[in-house]
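Note that one protein chain is taken out, while the other chains of the complex remain in position.
Labels for the chains are A, B and C, by order of writing; each one numbers its residues from 1.
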Amino acid sequence: MSRAARANYREDVAGRANVEDTPELLAYYDQLENLRAGALWTVANKIEPWQPQSSSVPVLWRYQDLRAHVLRSAELVSPEKAGRRVIYLNNPGRKDVAAAVGWLYSGLQTMRPGELASAHAHSASALRFIMEGQGAYTIVDGHKMTLGANDFVLTPNGTWHEHGVSAEGTPCIWQDGLDIPLMNALEANFYVVHPDLQQAVTHPVGDSTAIWGATALHPVGHTWDKGYSPLFKYQWEPTYEALSRYARVTDGSPYDGVIMDYVNPLTGGPVMQTIGASMQMLRPGEHTKAHRHTGSFIYQVAKGQGWSVINGQRFDWRERDIFCVPSWMFHEHANASASEDACLFCFNDLPVMKALGLYREQALAENGGRQAA
Amino acid sequence: MSRAARANYREDVAGRANVEDTPELLAYYDQLENLRAGALWTVANKIEPWQPQSSSVPVLWRYQDLRAHVLRSAELVSPEKAGRRVIYLNNPGRKDVAAAVGWLYSGLQTMRPGELASAHAHSASALRFIMEGQGAYTIVDGHKMTLGANDFVLTPNGTWHEHGVSAEGTPCIWQDGLDIPLMNALEANFYVVHPDLQQAVTHPVGDSTAIWGATALHPVGHTWDKGYSPLFKYQWEPTYEALSRYARVTDGSPYDGVIMDYVNPLTGGPVMQTIGASMQMLRPGEHTKAHRHTGSFIYQVAKGQGWSVINGQRFDWRERDIFCVPSWMFHEHANASASEDACLFCFNDLPVMKALGLYREQALAENGGRQAA
Amino acid sequence: MSRAARANYREDVAGRANVEDTPELLAYYDQLENLRAGALWTVANKIEPWQPQSSSVPVLWRYQDLRAHVLRSAELVSPEKAGRRVIYLNNPGRKDVAAAVGWLYSGLQTMRPGELASAHAHSASALRFIMEGQGAYTIVDGHKMTLGANDFVLTPNGTWHEHGVSAEGTPCIWQDGLDIPLMNALEANFYVVHPDLQQAVTHPVGDSTAIWGATALHPVGHTWDKGYSPLFKYQWEPTYEALSRYARVTDGSPYDGVIMDYVNPLTGGPVMQTIGASMQMLRPGEHTKAHRHTGSFIYQVAKGQGWSVINGQRFDWRERDIFCVPSWMFHEHANASASEDACLFCFNDLPVMKALGLYREQALAENGGRQAA
Partner (left out) sequence: MSRAARANYREDVAGRANVEDTPELLAYYDQLENLRAGALWTVANKIEPWQPQSSSVPVLWRYQDLRAHVLRSAELVSPEKAGRRVIYLNNPGRKDVAAAVGWLYSGLQTMRPGELASAHAHSASALRFIMEGQGAYTIVDGHKMTLGANDFVLTPNGTWHEHGVSAEGTPCIWQDGLDIPLMNALEANFYVVHPDLQQAVTHPVGDSTAIWGATALHPVGHTWDKGYSPLFKYQWEPTYEALSRYARVTDGSPYDGVIMDYVNPLTGGPVMQTIGASMQMLRPGEHTKAHRHTGSFIYQVAKGQGWSVINGQRFDWRERDIFCVPSWMFHEHANASASEDACLFCFNDLPVMKALGLYREQALAENGGRQAA
């Protein structure tokens, strides 16, 4: 702590630090500071809070607000100069690290027909969720796949990847999700531009889905030792069908309705080591109960309209809107339609929470499990 | 070894036992026998063979030979008295343990519309592969599922299970596969008849498929701590589609063509702890190379016609025929049609081989990898 | 089933087969037999017993009975001709497979100073437990280790191994334990004689212990991908110390007293994939309660004297005696001394039971948990 900022976080609770400043102690603190040290009791209560204190705030980004700006970026900058034309979402509490919530980055990217971005690789795990347009494709380590609205695609940690839109397509917009801020915070972020700026397509188009996209059937003799799913693309239609089928036999989660995780088919675990994803269906009229848990969550409305109450604040949403839930904030979701289901895509850092033993969850006990918005 | 049977397995090879019988030694052997002991060198070469010696022989069971007998059983015995009306396959080398090959049991079972078998549970892992008829169903631990031709269904170790045919159906025939002989050999076989003889259907019909049958999507919050797949039914249509899709992007295995394992979607591992299963497609005109490996294998022809060469012997097969490949015998498969694909369903004890570290594989080096039949 | 042996295993219990022989059925059975098939209901009750039926019987082998015969083998046969001079233990119920109990082989081997056996490898997992003598050693894949009484050493599946006694030593006797019968039953047994008949010692003597024998400390950068422990030798002194230390803080198991498993330090799992081992201490005067479980067990008395009651039969034992407990037979152990502890070494096929999901356990409910011997 610099002297100017020296604070003394006292609490009058047994077992907590509660030491009054004295001239002698202040002099002692100065001596410690010169030795690159400090007295724990002056900061203990600050660094050991009673429960998680997220520096992020709940935010809803309306697609109708952002869409025009996203498209305009294609007029303002060239892909060559910009690298990628992306409008990133900037949580007011996380501006210093360019995060949408917690340590998760997200942005809206656009490409025009015939454009393609340069190939590169990085330590951050990445995903795209397609919002609109025809002809988008992604290439991951030589595997090319074509993409449509609500398709979810991975470009995992360490893979060569690039995106493009075919010349026959239309302008496309998708949401990017990455854990760039986490990789920087963990001081483990590497970035490499592909030596040829583009990579060759070395496998049949769509082979990842053809090989790994079957239900409970695995190709014999394909080995895989990566920490991420060999299935790179999760298509919308079978996902929606799966939710619909599951909805017929389940009561669902009281907090999330009918919810399924996208998984690595080889392990049943998360799609990547540091980012998980799910799709959930809120049945007509469904309004879930509130709970909170560790981890940071970014939602995109894939279908329908409704609202969520996050940390006591109501956010109304419709298709393509994006919102976030910071760690340990109560949240509940509601479908505004009495006849149509609503679907929320979500990506999050749950795999980090779980790999490190940090996942905790709590239901709201008061008020019948609903927040007063 | 009883004295009458006393043999001395000598081999004139360095490192192997080669001790001549002498009167002194024979007297010594008698003394040891009285102590419930023996001299290892008299049996060492027998019990430590150079490579696996299967006691099973390759067999093909023609459906056209068996079908009438199977149906006739329904006239000869009632389900109440017979328990189940099953004609079991009896490998000439394994008659003492009622096995089709190795430690695997298999049989053809029939049921008439409106019949059902009593519910029970056992240590043996079991499966059915439907051969013909309408209206078959299986109930596993309260989960009911309906079944059609080429559907594959599990009734795992320890589950309450029963089979039936609905009153609106037709006479049905299916293949049963179990590892009863292995459970007995391992002296770990328990059998329980359900206290009510029938179990209640306690879940929505088909819920196992609705919950666990999606591609790379898992329901959130369903826990599962069993050693077997929570997905009990693997349907034919999506299986055939998956093989067809995979066939378009793979060269396939030189020994098996286009082959996929049925897996536990939660782990990517085998469907049950002691029995695995696969479906493979031989493309038009495909004739694979020969290899051999440890483990015992039972095949049913799900589609098409062709032949297999097993241990140098040719077996011609057509739809619904069943054949077996004993451990460490060379085998190769051929599709006899130049225009249609052929599909082989297979179940085996590979999970046992792999769990115990015993899987070994060898390609045939001679003759371009093909056996002289 | 051959006709001569045709039996009909009827039970008059709902859910079990109970079909009377009729001339028509007998003719039908003949037809099936010609097709390499049979009617399940004639054998169903036999092959699906209500609970495990071990074909082994409990046996105690007294060391005082066997020792002289073991030593005499060194006069009767040369190591070159015999391969190894071993007297194997032959359970009356398992004579056909040369097993001491279940699928486990055991024998007593002797070597004289300066002798060594030829190096070889096999699919069977093997162990030695040293009974007497000075100067014994074992070499496993180039790692040499010296051995003393009550030391336990592994020669796992697939390793090159050989045994010897140094020229300065004394005649040695040890117990061998292997799962040769299981490997044969599973038709997965390979045997190779080392091309040079002996292997070179390619590592510092005792390096396995120096590298892997520390408590909860692992060398950094040593990789290991085998299914067995990299620690090959488990010495008696630290084992006895560990039991003594543990005894001071535990009530122990009601069935086994103070018992510890030898483990693979890299995984905490069993020492080999198909054989586990333990050492247990019966405190002065301790008499355990009876339980039964699946799996086959061979004990050697490492220290002290007492008795065990197995399947209702009492077996008195003293140091170096060997006895076996077949699958699913009740057993209890008693220390005959009021002042000294007794220690039982045990090896077993528990890793097989557990890997295949077949372990079951049951306490004796009657008679205060003690069998009437």
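Criterion: a contact is a pair of C-beta atoms (placed from the backbone, for glycine too) under 8 Å apart; a residue touches a chain by one contact, two chains touch by 3 or more.
For clarity, every value in this text was computed on a predicted model and none was experimentally measured.
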Relative to the complete complex, which of the depicted chains are touched by the chain excluded from display? A, C
Looking at the whole complex, which of C:L116, C:M260 or C:L364 touches the chain that is not displayed? C:M260
Which one, A:A39, A:L71 or A:A336, makes contact with the chain that was left out? A:A39
Identify the residue among A:S296, A:N335 or A:N348 that touches the chain left out of the display. A:S296
Considering the whole complex rather than only what is displayed, give the residues of chain A touching the chain that is not shown. 1-2, 13-19, 24-25, 28, 31-33, 35-41, 43-44, 47-55, 59, 61, 65-66, 69, 72-73, 76-77, 81-92, 95, 97-98, 102-103, 105, 107, 118, 120, 122-124, 157, 180-181, 183-194, 197, 227, 273-274, 294-296, 326-328, 352-353, 355-358, 360
For chain C, residues in touch with the removed chain: 203-204, 206-207, 209-221, 229, 231, 234, 238-239, 241-242, 245-246, 248-250, 253, 256, 259-268, 278-279
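In this text, only the chains that are shown with their structure count from here on.
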Work through the pairs of chains, note which ones touch, and then classify the graph as line, ring, star, complete or other. line
Taking each chain's mean CA coordinate, chain A and chain B are separated, in whole Å, by 45
Give, as an integer number of Å, the spacing between the C-alpha centres of chain C and chain B. 29
Please report how many Å separate the Cα centroid of chain A from that of chain C, as a whole number. 53
Residues of chain A whose C-beta touches two or more other chains: none
